[in-house]
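The structure under discussion appears below in the form of structure tokens.
Of the protein chains in this complex, all but one are displayed in their positions.
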Amino acid sequence: MTIPFAIIAVLTIAAAVGAMMLRNLVHCSLALVVAFVGLAAAYLQLDAQFVGFAQVLVYVGAVAILIVFAVLLTRGGEAPEKSVFSSSWIWGTLVAAGVFGMLAWTINNSFASQREPAEKVEATVKQIGDALMTKFVLPLEVIGLLLTAALIGAVIIAMKEEKK
Amino acid sequence: MVWIVKNLWLIPALPILAAGLSALAPQRCRKLSSTLAIGSMVVSFLLSLCAFAHTLQHGGHGAEAKEYFNFPWFEFAAGSAGVLQLGWVLDPLTAVMLVMVTFVGLLIFIYSVGYMAHDENFTRFFCFMSLFAGAMLGVVIANSLLLLFISWELVGLTSYLLIGFWYHKPSAAAAAKKAFITTRVGDVLFFLGIMWLYSQTGTLLFYDNGAGCLEQSALAGMVAKATGIGMAVSTAIGLLIFAGAVGKSGQVPLHVWLPDAMEGPTPVSALIHAATMVAAGVFLVARVYPLMGAHAEGAAAETSALQVVTWIGAITAVFAASIAVAQNDIKRILAYSTVSQLGYMMMGLGVGGVAVGMFHLITHAFFKALLFMGAGSVIHGCHDEQNIRHMGGLKKFMPVTFATYAVGMLALCGFPLVFSGFWSKDAILHSAHGWSVSKIPFLLGVAGAFLTAFYMTRQVALVFFGQNRATHSVGTHSTASHSTSSKVGDAVERVPTDPHESPAVMTWPLIILAACAIGLSVIGTPAWPWFQSFLGQHHGETGFTSDVISLMALSSVIVFAGLGVGWWLYGRKPIQKAGEPEVLEKLPLGMHAWFAKKYGIDELYEMTVIRFNAWSAKACAFLDEWVWGGVVLLVSYAILGCSFVSRFFDELVINLGFDQSCDGVTRGGKFMSRLQDGRVQNYLRIIGVALVVLVLFLIWGGGK
Amino acid sequence: MTPLVGYLLLSAMLFAIGLAGALTRRNAIIVLIGIELMLNAANLNFIAFWRFSEHPEALTGIMFVIFSIGVAAAEAAVGLALIIAIYRHYKTSNVDEMDSLKG
Partner (left out) sequence: MADSLDQIFVLLKHWLVALLPPAAQPLVAVVLSVVAIISVFGALFAITTVFERKGLARIQNRYGPNRVGIPFTKISLFGFGQPIADGIKALIKEDLVPRAADQIVHYLAPIAMLVPLTLTLAVLPCGRNMTALDLDAGLLYFFAVGAGAELAVFMAGWSSRNKYSLFGAMRAIAQMISYEVPLILSTVAVVMIVGSLSPVKIVEAQAGYGGWLPDWFVFTPWGLAGFLIFITAATAESNRSPFDLPEGESEIVAGYFLEYSGFKFAIFFMAEYFGMFAAGGMAATLFLGGYAAPAQWLNWIPSWVWFFAKTMGFIFFLIWIRGTLPRLRQDQLMNFAWKFMLPMALINIVAVALWHFMTPGIPRWLVCSAVVVGPYLLMGHGLMQNQHVGKRVYRYAD
């Protein structure tokens, strides 16, 4: 448990809690951005440079903006007067807590806890690119197809339907 | 590796690039797009001349003149087995085809600048045309069956686009569909063949220094294996691939689309028939000739797939020629003649090897392009009249067209000694005569030659001689309103005027092609069979041996007979009015009617399909109405009876318990509906619980 | 170097938080945010396991995360588009009120 990791973890969890608890939707999304940045920092801690930057580029640069736009487009900008939590929030919290308990318990008694890190790993961009172009070329094609489909689909769904 | 070999891909790439650019261009830029298309064709022509020269001065004859350039395309699995390779090959066959395609294509482009001048979709037209030419060039240079197939399908697509170019005409749209679907039939089999070949040899490259699928090791391997029905695997694959060729180059029984393809603009027909599409089929057979000809050591050569090729070709030759005798549409006649000539080429490939077939392909390309463009010029001059019975006497109106057309017609008939068609056809007949299996293809070929001469004479006589019958019934005839909406110039005035000669941009290509149709004859005579030896076929005897002379004499006699009969029937006293009865209708047992409706092949196909449909539909209706219906009826009666019995029982016994059960059901439904309330979060919550339960279950020994 | 358990616990925590948010909040956008959080927790697991694996040079974890980031981007785009469409139709972005299948 190193100091940077502790800072990152605390920051990320705090931001995540904020993203889930705050009343104002815009604040929620900004907190979410902080959580994303924290995750990226965690990736960097794990020597995964490329993924860390990709995380920042995609989530902070694109997804956060998307969410913010959606918030504004659904009039979420101002905090609602009635409760932001659904009627059955107790059960939800209990289930989430149960899931966490189960996960934590499993992790603690799993043999994974004895794992030792490989002393020096590096994933250079060149290696990743080679892997993408040779071994993972098919998933790459598929993901490209998926993104295209998502683009078209999103446009068509969000398009204003003409008055009948 | 020489520059031209490495950059051979530029030849098809340039027209395709031109197509892409003119696709980007706005519709108004007519000059831009035509310039792009023609310019790219010129450059490709020059490049292919370089390639040709390269093969010439590299002139080892035949197999050792091959140079190819392969590159890995992409890798779908680790190891060299998973690498899919493409490539291109430069050998005499490729070089000759390249020069022919680019040259004829270039002339056709220039010609269509004049022909399409009034069409407002000029830009689209040239975009498609150059794509078409580019795809065909791709077929020619391909060194990988896969690359060849890709270009092949591109050819099919563009042919669809071009035949249906005037898609506002339902007939054109139908013709386009027909062509596309008919060729698909062949291509499916072709594709099966490709996959089988890949599974057998593990490569699709033709030549890959020793590892290619056309080279000795692979062939030997395939010849050794035998399929279930006893023929060698190589033969089976060859037949499958040949099916593709049958579809593309309109052999019986898949020839039906070719005549309908006349619905496209005339330059398209010229391109399809002369240079690109139908030639692709013949070229394919020539390309995979080693596979076709592969046969076990012991067996005779004729056990191979070539026998089928020969028979199909011979049958097609006579069959189509006989149909052509009775057509009236100037372009249809040419179309059927193309079909029969393709038959000749296939027959030549079958009996005489690559060189014979290819020689006829080349010569035919030139004079058939000439004929089509001549026909186009005639149509253009007669204000989109296509029925030859409404023409006549055009000799004095359009002299240049007449002269060039006559040259083309004589070349097609195989007029002795000066015309290239004579030599190429004679070579085919000669080798057919020498064929050891049977003499029937030879006789069929002879008959075809006679018919060819006959119907060409008939056409020329009806079109150019006699006096003009165009003045009546222009505009009333069905094909007279051909593309009025797309030809602005003719749409406005349909008053019958005198036919006129076409502009120079249309006549000059005709003249050049006519020159070629004569000049080409020097490269393939038996005296100096340069072409054959260039394509690497070493004849036993060259020069005019006795039987060569006798065959030449025979075919000349045949040709003269055909010409004579044709002239005697049509030229001597030309018909006066369009309505006059056809002379041939006096033929016994209604043969002419059979010819006129093309042996009813179309009707046959449609009738069989439709009959089958109708019959099965009736059967289903019958089953539905009587069998199932009856069962249902019986059941219903049974139910009625039972219910009648059970009513008493019901009213006395059940009703007491019934209300309680109803309440139970209602309560259950309420409970269920609470689970199923359409709120996402409830579902999600249940999933969460389920996850916990599942994991715990797995941990506490439930896993094993 | 922080032991693997630390990262796993962090990701489990994030997952739980995301789940809680997705379960308890009214607003559909926040539900989507929660789901994004859960996805990211999974990504963190991948990276951690990659770093602590015997063969990090195989890059499998990295690849998984790259692809899942791509998928998540697509999912966010489509999901938000759906939310906006629903909002335009029902004039609400409250998941409690979106419980009828027919528009």
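The letters A, B and C name the chains in turn, as written, and every chain counts its residues from 1.
Quick note on the criterion: a contact is a pair of C-beta atoms (placed from the backbone, for glycine too) under 8 Å apart; a residue touches a chain by one contact, two chains touch by 3 or more.
All figures in this text were calculated on a predicted structure; none of them were measured in a lab.
S.K.: I'd like to know which visible chains would be in contact with the absent chain if the whole complex were considered.
M.R.: Taken over the complete structure, the missing chain's partners among displayed chains are A, B.
S.K.: For the chain that's not shown, point to the residue among A:Ala6, A:Leu57 or A:Ala97 touching it.
M.R.: Candidates A:Ala6, A:Leu57 or A:Ala97; residue touching the omitted chain: A:Leu57.
S.K.: Quick one: which of A:Val33, A:Ala70, A:Val99 or A:Ala131 touches the chain that's been left out?
M.R.: Only one of A:Val33, A:Ala70, A:Val99 or A:Ala131 touches the chain omitted from view, namely A:Val33.
S.K.: Using the definition of touch stated at the top, determine which of A:Thr2, A:Ser83, A:Asn108 or A:Thr124 touches the missing chain.
M.R.: Answering carefully, the residue with contact to the hidden chain is A:Thr124.
S.K.: Pick out the residues on chain B that sit against the missing chain.
M.R.: Considering the whole complex, chain B reaches the absent chain at 3, 6-7, 17, 21, 24-26, 29.
S.K.: Over the whole complex, note the residues of chain A touching the chain we left out.
M.R.: 24, 26-27, 30, 33, 49-50, 53-54, 56-57, 60-62, 64-65, 68, 72, 77, 124-126
The rule we apply is simple: only the chains that are shown with their structure count from here on.
S.K.: What whole-Å value do you get for the distance between chain A and chain C if each is reduced to the mean of its CA atoms?
M.R.: 5
S.K.: In whole angstrom, what separates the CA-based centres of chain A and chain B?
M.R.: Centre separation, chain A to chain B: 55 Å.
S.K.: Counting only residues that touch at least 2 other chains, which ones in chain A make the list?
M.R.: 86, 91-92, 95-96, 99
S.K.: Residue numbers in chain B touching 2 or more other chains?
M.R.: Chain B, residues with two or more chain partners: 681, 685, 688.
S.K.: Which residues of chain A touch chain C in their complex?
M.R.: Touch list, chain A to chain C: 1-2, 5, 9, 12-13, 16-17, 19-21, 25, 28-29, 32, 35-36, 39, 42-43, 45-48, 50-51, 54-55, 58-59, 62-63, 66-67, 69-71, 73-76, 83-87, 89, 91-93, 95-97, 99-100, 103-104, 107-108, 112-113, 115-118, 121, 123, 127-128, 131-132, 136, 139, 143, 146-147, 149-151, 153-155, 157-158, 160-161.
S.K.: Which part of chain B faces chain C closely enough to touch in the complex?
M.R.: 677-681, 684-685, 688
S.K.: Can you list the residues on chain B that touch chain A in the complex?
M.R.: 74-76, 78, 681-682, 685, 688-689, 691-692, 695-696, 699
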